[in-house]
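Shown here: the complex without one of its protein chains, the others still in place.
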Amino acid sequence: MTATIVAQQAINGIVLGSLYVLVALGLTLIYGVLVQINFAHADFVTLGAFAAYFFIHLLGGNYLTSIAVALVVGAILGWAINLTIFAPLRHKGSELLPLIATIGVSTMMQNAMLAWFGPIPYAFETPYSQQVFRVAGMFFTAQSLIIIAVSAATIALLYAFMKFTFLGKALRAVAQDRETAGLMGINPSYLIMLTIVLSSALAGMAGAMLAPVLVLTPFAGTTVIVKAFAIVIIGGFGNVEGTILAGLLVGLIESFTTQYFDPGLIDIFVFALLLLMLAFRPTGLISERREENV
Amino acid sequence: MYRRGLLAVLALAGIATFGAGTASAQDKTIKIGGLFPMSGPGAYFGAQDKQGIELALEELNKTGVNGYKFAIQYEDSACSPLPASQAAKRLLDQYKPDVIIGEECSDATLAIMPIVAEAKVPLINAGSSSIRITDPGNPYTFRIMPNEVMQGVDIATQAYNKLNARTAVLLNETTNAGIGNAKVFKETFEKLGGKVVAEIGFGRDVNDFTAIATRVAGAGKVDVIPTYTLEGQGLKITQALSQAGVVKGGGGGAIQLGTIWLPFGFEQKAGKAAEGYVRIVQFDPTDQRDMVKNFVKNFKAKFNADPTHINAHAYDQILLIADAVKRGAKDAQSIRDTLAATKDFKGVTGSVEFDKSNQNIKMDTIHYMETKPDLSWNALKWN
Partner (left out) sequence: MSEAAAAAAEYRSSHRRWAFLAAALIIAVLPYVLTGSYWHTNLTVCAINVLLALGLDFILGYAGQLNLGQSAFYGLGAYVSTLLITKFGFPFWGAFVAGVAFAGLSGVFLALFAVRLRGHYLAIASLGFAVIVHQILLNWISLTQGPLGIYAIPPPPAIALPGLPVISFRNPVALFYLIAGFALLVYFLLDQLVRSPIGETLTAIREDEISASSLGINATAWKVFAFGVGAAVGGAAGCFYAPFVGTLVPDAFFITESFTILSMVIVGGMGTLIGPVFGAILLTLLPELLRDIGDLRLVVYGVALTLVVLFMPGGLVQAWKLIRAKITGAPAASP
């Protein structure tokens, strides 16, 4: 009986963790290349979720396509915001201003969504969350299978992209040393735009994946974003493998804390882990970058 | 030259119409203040309250009551103490209402109570269940909804007697209302001889309930699962419990018990998972009284949706004010006194009689519903 519970919670943790990884990947990408925190990331996730919802309910699309729709919506929004807000601010040189701008964007988006979509929670149902498989005393839904499959595929694709394509390598070059990369003929502005678009697309897609799991209101993203920040740091800013590991770890912490303690302690454990990491290993679980002044 | 004369005439005309306007606005309106959350996570309460109020006002103002018409002004109290206090002060300073209705969230209501009491304006509440709202005895606060003690004691007793429940797992959000309700259930249930095998509290920001459902599944034989949370999370819990095979809808044996907050329409969103759910509702849309049937019909016609208990509560609050006016009240103090003397007001949610602490003690406001396999409600006539 206990073994079943442990195994079940492990599955729960991995499913949840995969979702967190999807959200955190976008953040880590942006940080890696721009050295910037994007507080509006959560709201891209929420918007992706709503885009998927309306695609299904207004346009009659199916769930799997809606994930792609959310991805595109996220990408477009990211491109637009980069153009109007992030790019102009980058030239001002301050580290802080873009961060505040993202807070402003976040406030705008949340309240615009509140005004358009209203505060009443939307029930995002997919046929996949109703299908339950029971194996050896454990259960999982078709939805969780989809989550794991899509997450794994996305992560693999992203990984391959970063390691093997020219653009991917260029992104990593800009992340490591912007000046030198510029000198070598890589256009940083273009790459930065690409990063933001990619990151927002990931966020949008994560929103569509999260929508059946989340309570869907304009504030939905906020509930996830703080953990996403923690994951990015625990895994190491800008480090894809670390983020994946950290995301899964946080998912597992969440399910096992619920089982053996109390859901209220989840945030405390996760952030205690965060602070421990910062104290003893600030570069994250898997260090790839060496920074002289962390 | 010309211009000055023309201006003078216009000015006089303006003053005249203004004077006439104020004169007609002055005669016989009862000003109602509405403190509801319109922004933030509680915003959907406010939206639904407005609907119920609009319907009631529309009906009443067709003929007026005792020569009085009713007007309302809303302020956004955002379900939280500081914005609620500010909204209350703004309302009192600028609109000067004769009576105020609101809030929904216990925290906000507790914050505004002293403010309206100091201004000597009565407050009618229908959404907050915390016992602290009426228990200490505030002459200016009236609650028409059964408080957490009334509901909790009743449902625990019914579960033990009518459902033969002996073991329970409590699931509640960690707010005033959630914790308070869970506590009352536990005390009553254990006093009767039942056993609470687990108590799991969660914050409003928890989204995934699979882990919680797994824990419940591993807790041994569970007869009832009292669940105290808002609709959004409630939906996820029910589905997760079904996926984990814990509740009837998922092939298990446990019955979820709920109170307040879960409106009609929950089942359609939850699907099969909601089968067997037993809950207290403050509004029974299958109630056969003419008043209720008319309310449902008119609400559907106006808003193209089925009324929820929030709509119904708001509607009743206005009707109660009208009833007080019918009995002779006309300003803040007389409304307060007349309300306190209410003995047998009939609203769509049930009857109202206030005890010494201005709590409505009529038990017919507690209706029990069970969800049938076809997702419609079966009214269990336990009260």
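A few notes on this one:
Which chain is which? They are A and B, in the order written, and residues in each are numbered from 1.
What we mean here is this: a contact is a pair of C-beta atoms (placed from the backbone, for glycine too) under 8 Å apart; a residue touches a chain by one contact, two chains touch by 3 or more.
All values reported here derive from a predicted model rather than from experimental measurement.
Although one chain is not drawn, the whole complex shows that of B:Q48, B:S129, B:N147 or B:N176 it is B:N176 that touches it. The chain omitted from view is touched by exactly one of A:V6, A:V72 or A:I85, namely A:I85.
Of the candidate positions B:L57, B:A111, B:V184 or B:V352, contact with the unshown chain belongs to B:A111. Subunit B meets the missing chain through residues 38-39, 76, 80-82, 85-86, 89-90, 92-94, 107, 110-111, 114, 132, 174-176, 179-180, 203. Take subunit A: the residues that touch the chain left off the picture are 31, 35-37, 39, 85, 88-89, 92, 94-97, 99-101, 103-112, 114-115, 222, 226, 229-230, 233, 237, 262, 264-265, 267-268, 271-272, 274-275, 278-279, 282, 293-294.
In the analysis below, only the chains that are shown with their structure count from here on.
Spacing of subunit A relative to subunit B, judged by their CA centroids, is 37 angstrom. Within the complex, the subunit A residues that touch subunit B are 1-2, 4-5, 8-9, 12-13, 15-16, 111, 114, 118-121, 123, 125, 129-130, 132, 134, 139, 141, 144, 210, 213-217, 219-220, 222-224, 254-255, 258-259, 262-264. Those residues of subunit B whose C-beta lies close enough to touch subunit A in the complex are 39-44, 47, 174, 200-203, 205-208, 210-212, 214-215, 217-218, 231-233, 235-236, 239, 242-245, 250, 269, 271-272.
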